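Note that one protein chain is taken out, while the other chains of the complex remain in position.
Moving on to subunit A:
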Amino acid sequence: MLRALLLVFSVVAIAHAELCKPDAQNAFKVRISIKTALGDNAYAWDANEEYLFKAMVAFAMRRYSSKSTTQISNVLLCNVTDRVSFWFVVTDSSKNVTTVPGSEVEAAIRMNRNRINNAFLLSDKTLQFLKITSTLSPPVEPSTPVWLIVFGVVLCLIVAGIIFLVVSGIQKHKKKNKEATERENLEEKVEVTLENGIPCEALDLKAGHINGVFAADDDRFTSL
């Protein structure tokens, strides 16, 4: 009896070894970079983690095909290195000693990639399934581009500044005109003072209009 059991086990073991080896049909290589992802909080990769991995793959297969026949024992791991990297296959218990087609496994993993990553606290980059590409998440696009909003703010400030300066310029201009007309009115009221029969204003030196008679007489007056 014991010998029969031993025989069965050895057959199964050999069969498993046949099914799971590097570059086998329907086998996938997994590469894990725990230290890169977690740094000081890195955990060690041991048999328990391997058990969790088998469980996650079995879970993914169950969710994908929604038939609850895949067991943890169906997932075979081999060639575990220090990297950490290893190969795995999923066997089909209904059919004898065959592996589930790679496309099914790939689809199942893709569907549940997020759950698998989170179980190990890793990401797409640090828990790599070589040959299974991940879909890139779309960039977050706000409804109005941010730059347009900033531009609007800047432009409003500029326009406000221009309006303020133009209006203050117009006001200053008006005030200056009003003052000039007031001054003119004031001067008209003042009597024209005369000296030697000539109005005082004519005596003021105007640029370019120097009265030669008076200019020559300048040295008669002592300077102030």
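The criterion applied here is as follows: contacts are C-beta pairs under 8 Å (C-beta built on N, C-alpha and C of every residue); 3 or more make two chains touch, one makes a residue touch a chain; residues count from 1.
Going forward, contacts and distances are computed from a predicted model.
**Student:** Considering only the chain that is not displayed, what protein name does its UniProt record carry among "Elongator complex protein 5", "Gamma-secretase subunit APH-1", "COQ3 protein" or "Transporter"?
**Tutor:** In UniProt, the chain excluded from the picture bears the name "Transporter".
**Student:** Which of these, A:L7, A:I162 or A:A180, touches the one chain of the complex that we don't see?
**Tutor:** A:I162
**Student:** Please identify which residue in A:R83, A:R115 or A:K131 touches the non-displayed chain.
**Tutor:** Reading the full complex, the residue touching the unseen chain is A:R83.
**Student:** Hey, which subunit A residues sit against the chain that's not shown?
**Tutor:** Residues of subunit A in contact with the hidden chain: 31, 33-36, 81-85, 133, 135-136, 138-139, 146-147, 150-151, 154-155, 158-159, 161-162, 165-166, 169-170, 173, 195, 203-205, 218, 221, 224.
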